[in-house]
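So the structure is just underneath, and the comments pick up after that.
As you look at this complex, bear in mind that one protein chain is not there, while each of the others sits in place.
Residue numbering begins at 1 within each chain, and the chains themselves are lettered A, B, C, D and E in the order written.
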Amino acid sequence: MTINLAIVIPFLMAILIPILYRRFTKLHIGWLVLAVPVIIFIMLVRLIPFVAEGHTYSHTYNWIPSLDINFTTYLDGLSMIFGLLITGVGSLVILYSIFYLSAKESLQHFYCYLLLFMGAMLGVVFSDNLMVLYAFWELTSVSSFLLIAFWHHRKASRAGAQKAMLITVTGGVSMLVGFIMLHMMTGSYSVHEIIRNVSQFTDHQLFVPAMILILFGAFTKSAQFPFHIWLPDAMEAPTPVSAYLHSATMVKAGIYLVARLTPIFGGDAIWFWLVTVAGLVTLFWGSFNAVKQTDLKALLAFSTVSQLGLIMSLFGMGSVAFKLGYSDSTIIYTQATFAALFHLVNHSTFKGALFMMVGIVDHELGTRDVRRLGGLMSLMPLTFTVAVIGSLSMAGMPPFNGFLSKEMFFAAAIHMRDLDIFSISSIGILFPVVAWVASIFTFVYCMIIIFKTFFGKPYEKSEGKPIHEAPIGMLVSPIILCVFVVGIFIFPNVLGQYILKPAMASIYPGFAPAEVLTPKIHAWHGINMELLMTIGVVIVGVMLYRKLKTWKPVYRLFPYRFSFNELFRHLLEGLESGSNKVTTSYMTGSLRKYVLYIYLFFIVAVGGYFLFSGGFAYSSANDAPVEIYELMLIIVMLLAGISMLFVKSRLTATLLNGVIGFGVSIFFVIFRAPDLALTQLIVESVTTVLFLLCFSFLPEWKREDSPKSVKISNAVIAGAVGALVVVMSFAVMYYDEFDSISSYFENAYELAGGANIVNTILGDFRGFDTMLEVVVLFIAGLGVYTLIKLKARKEDTDNEN
Amino acid sequence: MKETILLISLTLFALTIMVAFFRVLRGPSMPDRVVGLDMIGVNLLSMIAIISIVLKTKAFLEVILILGILSFIGTIAFSKYLERGTIVERKSDH
Amino acid sequence: MNVNPIIEWAGVLLILGGSLMSLISAFGLLRLPDVYTRSHAATKSSTLAVLLSLLGAFLYFWAHEGYISVRLILGIVFVFLTAPVAGHLITRAAYRSGVELSESSDDDELEEVLFPEGRNKGS
Amino acid sequence: METLMILLIGVLIAVATYLILSKNLIRVILGTAVLSHAVHLLILTIAGVKKGNVPLLKEAEAPYTDALPQALILTAIVISFAVTAFVLVLAYRTYQSNGTDDLEGLRGQENE
Amino acid sequence: MNNIVVIPLILPIMLGIALVFLRPYVKTQRVISLLTMVAIAVVSVIMLGRIQETGIMRLDFGGWKPPFGILFVADSFAVLLVLTTSIVTAICLLYAFSSIGEKRENMFFYPFVLLLVAGVNGSFLTGDIFNLFVCFEVMLLASYVLITLGGEKAQLRESLKYVLINVLASWFFLVALAYLYGTLGTLNMAHLAERVAEAGQDPILTTIALLFLVVFALKAGLLLFFWLPGSYSVPPTAVAALFGALLTKVGIYALFRMFTLIFIHQPEVTHMLIKGMAAVTIIAGCLGALAYKDIRQIVAYNVVIAVGFVLIGLSVSTEAAFEGAIYYLMHDMIAKAMLFLLAGTMIYLTGETRFDKMSGLIRNYPVFGWMFFVVMVSLAGIPPLSGFVGKVLIGQGLIETGSYVLLALAFISSVVVLYSLLRIFLNAIFGETIISIEDETPLPKRMLTPIVLFAICTIALGFGAEGLSSYVSDAANTLANPSIYIDAVLGGK
Partner (left out) sequence: MKINDVILRTVTKIVVFIILTLSVYLFFSGHYSPGGGFIGGLVLASAIVLMYLTSDIETVHKGMPFDFKLVAALGVLIATGTGFASVIFGKDFMTQAAMKLNLPIFGETELASVVLFEAGVAMTVIGVVVTIILSISEDE
């Protein structure tokens, strides 16, 4: 129940906010909103012991049971971590936002989106049904879109929102396909059922495609290389949003998914390689690029990218345990997963704090450009403290939680060398090397954050408004986070036992007792390879930071034109201009062209098949005899038809059409169809009268001045159409499988009391056709009337609609 | 014998139609063409009468009458169009 | 000998006569020099042709099936009524729309009456 | 007979197609008129011609010619009349307001 | 007695004609036309219930047993579409009340709408192929009139093309009918199916099938959609919405009937071709949707994409795909109508047609802006809105049959749909407000309400998919097993 409530409450509140906003005009609406995550957080905290004991909780509401899509909520260790993060960081962010956003902003929108996101995110982590998970997944993309575009009058906001939405939704769509494939294989959308039965499906031909598609979704969401490009642009969102969605929670949805699905795909080489390599590349690329950023938020964005890569790669490394199976010697590889979970929490704490710090700086100074900032240490001591704690933790320095998880990361990377599965051994050395190099860059940008902002030449603000420390309300949240940063370092095992242990149990179900999987975390683990690496990081990092100016030109080796951002922009622009070219090339508005396409398709598709299928057949055996006069009439009609093409006056053409009409009716006579002959005659002459009537309003036609090539192509098409109809008709005539149903109608007199069969069919057997036909006629009549009577006034004609 | 004569007549009428059609095609003036069409109509009328005899049915006798009416209407319409450009007037002009 | 076959034969012969008549009018339509004369051939002799053939058909049905077709009589009356009017209308239209007379006709008395300021030729 | 009729229909269809592919509105409309003639003949011919007597029970004896296609054609004739009437009026109204009866002149690009 | 089956057709016809007599009483016309739609909706709900209980309903007109007479066959598929049609039309009518203008209301606007609906419903329900032709013509003629109603320059120009292309299509239809009758000698669809099955699908029959494919492809806008973008962008908004929702759907329906009932024996030819056509349609639609800055064009090409998407469902012909296609059809009718209304309203409000000339509408018209957001999300197939279920099921069908290329196309197309609308949303709805409060054209509630109603529909269809599932699966079952249909029609009574 709690879990269902946890998902529902934010949504309910999101709906209520716009209403409440109007009610409570004096109160900052954020205070009301704050209650939501706090309550849910408390609810979840109360469940921690329950979960820590290894219990899980599940509940189902039917949504579309016929398609196996139901709201199944599921609470276990893994979702608990995320639930706590979402609500915990959420509470702090909302608290922070109350001071960050002035009451002039459209707060009701902001909080509505934020609550939507919160609900969606909780939905993602608490859903067991993959389709529902997907629904919430897309909802997070949507709410993220709205939040990024919160200041939608800014062009950059809109562009960032669009990019984020496109990339994440594309990933989402591919993930959806992957889910559908999973369902096809396993017959279930329930993650737990799939995990239970997974062994039967690993050889299924859809197994690998499904995995890749799902991973694609996870990678786009978690901003893995090369899909990371949306994340820096998403920094156009208000800072609380960046802190919340784009570092602590939403971007971790992809990681959550990878963790959640590790029991399904974990043993597969492709999974291992994709996840690990994507993670490592992202780790390196993010940290490398973070260094060159001048906007603090962009820097943090790249650092987030890099950290996400780190966590991702750890999950990849941890997945080898599935391949190896459970034994005492393989426990070591599960430690990577443990490190991932641990770092996930740590990252949320220090990155949240850092974002809030940047928000404060931005809020107070109006800029986040490191080139303009400096010397804030004395002016904003508390902010400075937050920055130092956050940065050092991120850089992996003691005494902060980042140190612990980074050491574990190094350890995991080092262990990879020893593996001889998945042909790791050949390049196993690269794992620790990449990890180490990336950490150096991480260290460098952490230095940049601290020193460029808070030391050096003081920042000069044009209007002499004094710079002072932020209001305490804004500082509360980052400080709380910093407390966690330090606290976790000191008591890591509280976290490990109560939170991470059950999560390990849910990632490695039935693998080993959770206690075995959960190591004791020590701040001091002796002088070992990891520690040496860390010391190396510090030494090289300091050197690099000091020589920053000398080696920064390296970045120019990657010209902007070839960046993924540009690639993406070019892709979209090219798509637009290309499709414009293509579409306007054939959608010319020329009726002739359209008709030509239609005829061509007819000739190619119908004619092509007909000729190649050997459907043609001809026999004149059943033909009725021909009299001479009939032949003469046929010749007259032929000539009339052909000469219609060459006559110079429309009146002559109309006359020729009349000749053809007369001809048709005489053939109706010859073919024993008196009713038809009558109708045809009358209709023909009324039509002729209509033509004449309308000619008063139309100009005499001009000679067709089309080029010869057009005329020839027209003639070829026309000939082909005619010929095709002829040969098909022959084949149809030849086909003699069935008798017509019409012999039934020869009893018309007994059945319907009519002696004229045609008329009886029209009036009775198929009277319904006649009725509708009358309707058609009526519509045409009334239509002509309206067409003539209702004319747009002259001045209206150029207007649209 | 009767049949043969009827067939010959039919053929002759058809021949006339061809000639009339030649007029429709060649003109030279528009009224020539209209005369041609009128003539086609009238000859068709005869042909239908003969075909009725050949087919031994009275079903087409209505067609004869209708054809007569319609070729008349057609001729009026065409000649009026040639003469005045419009074929239905709104108000009586006298 | 029954009278019917004779009437039947009469009908058939009338029809044959009609067809010959129409052939003559066709010849006229082909050979006469201008629309006015051609219209003459078309309306006068072909009306006769129609009359003959319809009468033939009437006689035939009467003799063959003892059926007096009101419709055929009506048709005959109708053609008689309308064909001359049609001919009149079309020639008038031709004249008023400016179709030239053939060169062999040397006097155009109507011209001064209808077109006092001279006909605009070729319209 | 059928063979000849089908050939005739084929030519008429070719003619109509050619007309429809031309630029002038009236030509196109006349094309559709010829097309409808052709298709009416086609329906009748396909069902077989001269295979029986006039489908009037009181007039003639069995076998009768197939009456169903005749009924269908009747419906089709009326419908094509309705459509032709509408198209004609639409054509001249279009000419009135757009000032051209040339279909290439009636392209109308999106930027207006 | 199954006379209830004819009501969706006869009621709008009779009342539509009756409205002609009520020409001066515009208010009465409005009320009657709206009530008619509501009545049809109610009737179709009743019919759905009865089909669940007793199977497919049929009505032999004049009491003539099939295959000799004409009959209406109401299976779940048809009735679901009838239901959706009536709902969509009712809402579009609501919109028309305040937007269509007195000029048009006086010129028999409501009768024509009712007759259009009659034609559409008739096409859904009929079980006789020639009657299908006639119903098509009823619909087409009404649509011809509606598209020209108003007689503006561009309107006449585009409708001329629309009409002429459709005349051509009708001609193809007649030729195909001639061949069909010439070979199979019958017109009843179930009887046709039976005879085709009996004789085996000879090459000539397959050729005829392809001819029908051309005909209905023209109507559905499958590959041969050239008439569509132009003609959908000229009529007044309410009419465009009706067109967007209804016209192509009839063609799609006919394709489904043809190729699930009658010509099912050579899928390697017919269904493969449909597959290819659907793929090209999707690509062309996607390109078109990205090519223009004119909102109406973008919206029209979105219709094209949806056509391709639904027909993918037909081309793979699994039960899941059928279900998906049905869901998607219903979704698309609602969402497209809503999209057209929104696009039209945007043009009405700003006087511009290009989205890069508009900006910041959400500040002026907040609810309106959010409605656009809803339809965007819905059309992109994002759950829990209505497009989702159909998309998933069609995807399932595609995977089942291993058509991975189509799968990729289909799902990428939904991203393109999203992008094409996102561009409008970000530029026109979001962005800097350029219309000051004093200058803004007021957006009357009466114009907004229908849009909101559509939004409710699309949300309800998404959340309440389960409510329809028994009907949809019944419909898909009938499509997948043509013998059910044939037995219901020919199996005596």
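By our rule, a residue touches a chain if its C-beta (ideal position, glycine included) is under 8 Å from a C-beta of that chain, and two chains touch if they have at least 3 such contacts.
This one's a predicted model, so the numbers in the text were calculated from it and none came from an experiment.
> With touch defined as in the header, list the contact partners of the absent chain among those displayed.
A, B, C, D, E
> Please pick, from B:10, B:25, B:44 or B:76, the residue that touches the omitted chain in the full complex.
Final answer for the missing-chain contact: B:76.
> Of D:1, D:14, D:38 or D:78, which residue touches the hidden chain?
Spelled out, the listed residue whose C-beta touches the missing chain is D:78.
> Just checking the interface: what residues of subunit E touch the absent partner chain?
Where subunit E meets the chain not shown: residues 1-3, 6, 10, 13-14, 17-18, 20-21, 59-63.
> Take the complete complex as the reference. Which residues in subunit C touch the chain that isn't displayed?
74, 77-78, 81-82, 85, 88-89, 96
> So which bits of subunit D touch the chain we can't see?
On the subunit D side, contact with the omitted chain comes from 56, 58-59, 74, 78, 82, 85, 89.
Assume only the chains that are shown with their structure count from here on.
> In how few steps can one go from subunit C to subunit D if every step must land on a touching chain?
Graph distance in the chain contact network comes out at 2.
> If we look at subunit B and subunit E, which chains touch each of them?
A chain counts here if it touches both subunit B and subunit E, which gives A, D.
> Could you say which chain's mean Cα position falls nearest to the mean Cα position of the entire protein shown?
E
> Taking each chain's centre as the mean of its CA atoms, which one is most distant from subunit C?
Most remote chain from subunit C, centroid-wise, comes out as A.
> Would you say A-E or D-E is joined by more C-beta pairs in contact?
A-E
> Quick one: report the Å distance separating subunit C from subunit E, using the average Cα coordinate of each chain.
57
> Let me have the rounded angstrom distance from the C-alpha centre of subunit B over to the C-alpha centre of subunit D, please.
21
> Taking each chain's centre as the mean position of its Cα atoms, how many Å separate subunit B from subunit C?
It comes to 10 Å between the two C-alpha centres.
> Of all the residues in subunit E, which ones touch at least 2 other chains?
130, 134, 137, 141, 144-145, 148, 151-154, 160-161, 164, 168, 175, 178-179, 181-182, 187, 230, 292
> What are the residues of subunit B that contact at least two other chains?
Only 10, 13, 15, 30, 34, 36, 55-59, 62, 71, 78 qualify.
> Going by the touch rule stated at the top, which chains touch which?
A-B, A-D, A-E, B-C, B-D, D-E
> Which stretch or stretches of subunit B touch subunit D in the complex?
55-59
> Which positions of subunit A touch subunit B when the two form their complex?
627-629, 632-633, 635-636, 639-640, 643, 649, 651-652, 655-656, 658-659, 662, 665-666, 669-670, 672, 674, 677-678, 681-682, 684-685, 688-689, 692-693, 695-696
> Give the list of subunit C residues in touch with subunit B in this complex.
Residues in contact with subunit B: 8-9, 11-13, 15-16, 18-20, 22-23, 25-27, 29-30, 35, 38-39, 42-43, 46-47, 49-50, 53-54, 56-57, 60-61, 64-65, 67, 69, 71-72, 74-75, 78-79, 82-83, 85-86, 89-94, 96-97, 99.
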